[in-house]
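Heads up, one of the protein chains got dropped from this complex, but the rest are sitting where they should.
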Amino acid sequence: MQREGALKIPVIAANNARCKQLFDNRYGTGQSTLTAVMSATNLLIAGKTTVVAGYGWTGRGLAFYARGFGARVIVVEVDPVKALEALADGFAVMSLAEAAPLGDLFLTATGSIGVLRREHFQRMKDGALLANAGNYAHEIDVPALRQLAREEREVRRHVTEYVLRDGHRLHLLAQGALVNIVASDGHPVEIMDLSFSVQALAVHYLAQHADELKPGVVPLPDEIDFAIARTRLELLGVRLEKTTAEQEAYQQSWREP
Amino acid sequence: MQREGALKIPVIAANNARCKQLFDNRYGTGQSTLTAVMSATNLLIAGKTTVVAGYGWTGRGLAFYARGFGARVIVVEVDPVKALEALADGFAVMSLAEAAPLGDLFLTATGSIGVLRREHFQRMKDGALLANAGNYAHEIDVPALRQLAREEREVRRHVTEYVLRDGHRLHLLAQGALVNIVASDGHPVEIMDLSFSVQALAVHYLAQHADELKPGVVPLPDEIDFAIARTRLELLGVRLEKTTAEQEAYQQSWREP
Amino acid sequence: MQREGALKIPVIAANNARCKQLFDNRYGTGQSTLTAVMSATNLLIAGKTTVVAGYGWTGRGLAFYARGFGARVIVVEVDPVKALEALADGFAVMSLAEAAPLGDLFLTATGSIGVLRREHFQRMKDGALLANAGNYAHEIDVPALRQLAREEREVRRHVTEYVLRDGHRLHLLAQGALVNIVASDGHPVEIMDLSFSVQALAVHYLAQHADELKPGVVPLPDEIDFAIARTRLELLGVRLEKTTAEQEAYQQSWREP
Partner (left out) sequence: MQREGALKIPVIAANNARCKQLFDNRYGTGQSTLTAVMSATNLLIAGKTTVVAGYGWTGRGLAFYARGFGARVIVVEVDPVKALEALADGFAVMSLAEAAPLGDLFLTATGSIGVLRREHFQRMKDGALLANAGNYAHEIDVPALRQLAREEREVRRHVTEYVLRDGHRLHLLAQGALVNIVASDGHPVEIMDLSFSVQALAVHYLAQHADELKPGVVPLPDEIDFAIARTRLELLGVRLEKTTAEQEAYQQSWREP
């Protein structure tokens, strides 16, 4: 919108705040998605091959938590640096075409569309589970899944079974919508505290600086991120280290001490 | 019962089967308890100090899964060897008296009674969560908690808040009964497949050998454990390594090859 | 030896002591083997596919520590229950024939012989690393490797390169002997404290009870294991929980409380 000049007012990209992205996307979606999958299906995560599409903050949360419950995780990425990170973090990395026949559970978290599609559904194992934890209901191509299926029924609350023409069954959770919101309570409350703080303080900042700000994306000032994190730490009774005057001076200068 | 001669019939201690204990107690209770806590409370596990009382198979499952979701885990044990193992597994180990003021979440899995008691409740943090994953509803001394409280109310489904006289609030899950059964669906189905197989084949074995067996505890024959595990692996398409004749011979003998 | 009546004196199987097996085999061999591999090769463990043959206490230590440094781990087992455990612990499980072409690093810990053999060497990737952490130098069939090779040279201290006839190179560490002893300092000292305590107290026990004991394998009395663990915990300042009189009574009885 910025590039096209479509923003008529100053806007803060609250999702880019560190206190939003690092916590809400990673730990919030991570925990609530896994909880949703476990309670919707009553299946064991341990031992399941879990394919995570997207290794942004959301995908990382999913991958680490799935491993924490004993899954073997395959990461699918388009960005080569993120792919190398996923490898070094101990995950297998491959294309979706390669991962399709291996996965017991597929979790999408790319922020894009048409991630799991016809060509993948056709190669999946009997009984594979499909769930979306990304931003939209478009990551799993549900219309294509419907076309492939000769039968569709709800086998458990929030679990739709599609019987493909060859008899293979795929289980779609929450109809491809955000599984952590549909089949669970969404993010844990402590996470929403952070996210809502970002939003409230961003609006407050916009209101306060209405006169100076120009239309377009305004970065969230670092102090807001810091203030939110500091308040949370105080509530938890956690003490930060303080920078000494000597350290301060050292960090300001490029000269050898 | 055996010691006192109270067993009048042959009995198999199905809970001691490897296919029961290693899976049901560890992974089954582990996953379902954490899922129950997360969905009953909608709180974030990451960053919470979680106290696990008991480091048997159940406690191990709880400790590893809680860490897998980002908790810091304190283990409480009476057995010194298990305590050393918990330490080497990366957990803090201490007495309950020491852990009481530190925990955000307490999980009992000792198989004993009166584990969390008056003296501990009085030292806990405001807002601490208490849940039982052990064998009985006696691990958390609920009558003592009631006596200490000046107020009791259900604040969320399966969560009872006790306001102590000093204003501190403790949150008891599932009234101290098995939290994974009351506030969730119990063990994942794949786990029950194993446990029920143990039970069914144990009964089958007792019936088949009724004539030979004497009253008392009969050990589950290894072959039953192996047969169950082998069947599951086959279903999963997992291939075991086979012992070679040379290896077989080597393992049978104590002589240098 | 016991079965064949070859034991002429009372013997304690010190390796079966909990304070030996759970610590020395698991954490001691685990840490020292990984350290040896890392320092002998100067290669990154993160992202490497590591094949662990054997999922006894030693293999578990290797598997968990390799994962702790970012490896993807494949476990090879002959015991179906252990194989299921490895799966539930989040590892891939397969036969060596399947794992041979996948592994970057092979670690043997079976206590048996001829584990990695001709048929596996021939299918391994160029550059694969082979190391033994088991009980003997017989787990990797070095003579077979030599026969397959058209060239052999030391490429780094403790690393021998074998160039197979097809040009593939395999790297054998410590000539197939125990890699943690040859290429590193062996177990950390705290581990040896435990193991030597077991051995010393086992000898002491044998001496004290020389008159009563018959030839054959004598189990290490639990009290010795407990005493060693308790001493270590005291030195570390770690406090055990104490069983209450009420709990003691409960655990002694099979009657409902």
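Per-chain numbering from 1; labels A, B and C assigned in written order.
The rule is short, and it goes like this: a contact is a pair of C-beta atoms (placed from the backbone, for glycine too) under 8 Å apart; a residue touches a chain by one contact, two chains touch by 3 or more.
All figures in this text were calculated on a predicted structure; none of them were measured in a lab.
Set against the missing chain, the residues C:9, C:189 or C:210 yield one that touches it, C:189. If you put the hidden chain back, the residue from A:83, A:164 or A:206 that touches it is A:83. Where subunit A meets the omitted chain, the residues involved are 1, 4, 6, 18-19, 22-23, 26-27, 53, 76-81, 83-85, 87-88, 93-96, 98, 112-115, 138, 225-226, 229-230, 232-233, 236, 238-244, 246-247, 250-251, 254, 257.
Although one chain is not displayed, its contacts with subunit C can still be listed: residues 27-28, 31-32, 35, 38-39, 42-47, 65, 67-70, 184-185, 188-191, 236. The set of subunit B residues touching the chain not shown comprises 44, 46-47, 67, 70-72, 87-92.
The definition used in the following text is that only the chains that are shown with their structure count from here on.
Centrality by Cα centroid goes to chain B. For the pair subunit A and subunit B, the distance between C-alpha centroids works out to 31 Å. Subunit B and subunit C have CA centres that are 27 Å apart.
The set of subunit B residues that touch two or more partner chains comprises 27, 236.
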